[in-house]
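Note that this complex is displayed minus one protein chain, with the remaining chains in position.
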Amino acid sequence: MTKPLIAVSNLYKRYGSKTVLKGVDLTVDEGHVMALLGANGAGKTTLMRIVAGLVKPHRGDVVLGGVALSKAGAELRRYIGLVSHLPLLYDNLSGWENLAFFAQLYDMQQPEARIEAVLRAVDLWQRRRDGVRTYSRGMVQRLAIARAILHDPPVLLLDEPDTGLDQSSSQLLHDLIRQLGAANRAILLTTHNLDRALEWADSVCLLHDGKIVYQAPAVNLDGPALRRLYAEADQL
Amino acid sequence: MDQHCAVYMPKLINCKMTNISLPTDPIAATPTPSPLAMGTVQMRTGGGAAAYLRKVWAIASKDLRAELRAKEIFSTMATFSVLAVIIFGLAFDLRVQRSAMVVPGVLWVVILYTGILGLNRSFGAEVDRGSLSALLLAPVDRSAIYFGKVLANLVFLLAAELITLPAILVIFNTNLFQTWVLVGLLLGTLGYVSVGTLFAALAASARARESLLPILLLPVMLPVFMAGLKLTAITVDGRGMEELQRWVGILAAYDLIFLTIAFLVFDMLWEET
Partner (left out) sequence: MSTTALPRRIAVRANGWDFAQLLLNLLTVAAMAALMWAALVYAKPATNLAGTEQTAQRIFYLHMGCNIGALAAFLMSLIGSIVYLITRNLDWDRVTQASIEVGTICGIGTTLTGAIWAKPTWNTYWTWDPRLTTVTITLLIYVAYLLFRNGIDNRQTRARFGNIYAMFAFLTVPMTYYSARWFRTIHPVVFNGNNPDAQGGFNLGSTMNQTLWVSTISFCLLFSALMIMRWRQLRLEDRIEAVREELE
């Protein structure tokens, strides 16, 4: 199946006098995991926020599953899950309460079973009653991922989900992504770690200075080659 | 349930709603595939008033519950109001013949400033922590966020007022637990909080937001301030009903008009962010 679930075309975004995105085109198909690489300031987070519907681009459009974000933004939110580098969680509530709150916002019926399933999937079931304030950085990140998949969105946007994760949590995340991707979802993730990108993703693209300068399936690349490309892009 | 997907996402994958099966091993370290397969989440269809109110209540109760744990907003507000009453008590001591003369002013000034303390927190913390983005990501009508916040702020301020009134009783020897004063407090606080929540949301995007909020809010609060003052003064002085009605009318009109307009306008705030 090569139905594009996320289709970004000609995206422009300007903040004040700085143009962050200068005509970005991107497609992610169903069941596909794409890794977005780029240096800090290349525009990765902005791109993610635009695709999530939080920011409006100056030009260009985002089409999710055939429906344009600019036309049906409000309804499409139900089908998007975002993990951002800010945790987007409430410190004073427990892990369970955080998820229960979001379940209410997403209008989920009898969410308890789902919350339990998701908490077990990210291995936070034991700590579900503890305040998020007491969680380690890795645990917070895992809860954020749990929140993103809680309502089972077909479109998953993960902005640097592996920051702050130790080896085992990282492995957990890798398994999760594999499973989620296999089940007909489209996943767009950003990362700094080139090796992880190759391991986790089906294809890789490089964002430099607001434009996609390289895009290829992961099987055609290897670590050194990508590193060379990364360095080349830096000199562009 | 299938028509839910068909209505909103006609070209999207088929949503298969299967039953969720929990993992049999309760201490499962590895994630089981079934919860993560597509189509295992059941969501309520349609929207309508009931869903809207549920979300408003969810947001309000989240704020209230978070506050019960942290105890930061209410305690600062209550402490500040008692402190302010004491300072006013000292300021007017021996300068006024009857302390009941200054009590309406003291009450309402203290409420105005206490309210600002609470309002600053309501959006400030959300923006800082980024949880506001989470709220905006959810399929929630923006106005529901507004009403949820108004409800939570209303409860906080009313609770703080319940501490202020006894403080005034002790320091100024005037009993404010009378019907029309309380009516004025209720309606006035509602008006204050409805405009204040909107302005807090506006100010949250600006620099120096804590100092900006009182400058934005106080001039606009004058009708509420004057009406509340008058209601309190009339009751304390023991005067007649006709005057009371006029001021209650102003408060009710203010509340109605500005709640409605804020509700209509709140959507526009988040267009870019």
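Note that the chains are named A and B in the order they appear, and that numbering of residues resets to 1 at the start of each chain.
Assume a contact is a pair of C-beta atoms (placed from the backbone, for glycine too) under 8 Å apart; a residue touches a chain by one contact, two chains touch by 3 or more.
No experiment lies behind these values; they were computed from the predicted model shown.
S.K.: Which of B:K62, B:R121, B:R142 or B:K230 touches the chain that is not shown?
M.R.: Of these options, the touching residue for the absent chain is B:K230.
S.K.: For the chain not shown, which residue from B:L186, B:V220 or B:V248 touches it across the whole complex?
M.R.: B:V220
S.K.: I need the residue numbers on chain A that touch the omitted chain, in ascending order.
M.R.: Chain A touches the missing chain through residues 14-19.
S.K.: What residue numbers in chain B mark contact with the hidden partner chain?
M.R.: Missing-chain contacts on chain B: residues 195, 198-199, 202-203, 205-209, 212, 215-216, 218-220, 222-223, 226-227, 230, 246-247, 250, 253-254, 257-258, 261-262, 265, 268-269, 271-273.
One rule holds in what follows: only the chains that are shown with their structure count from here on.
S.K.: For chain A, which residues count as touching chain B in their complex?
M.R.: Interface residues on chain A, with respect to chain B: 3, 5, 30, 52-56, 65-67, 72, 74-80, 82, 84, 86-93, 97, 101-102, 104-110, 113-114, 116-118, 120-123, 131, 147, 149-152, 154, 172, 175-176, 179-180, 183-185.
S.K.: How about chain B: which of its residues touch chain A in the complex?
M.R.: It is residues 8-13, 20, 22-23, 28-44, 51, 54-55, 58-59, 62, 65-67, 69-70, 129-131, 133-141, 271-273 of chain B that touch chain A.
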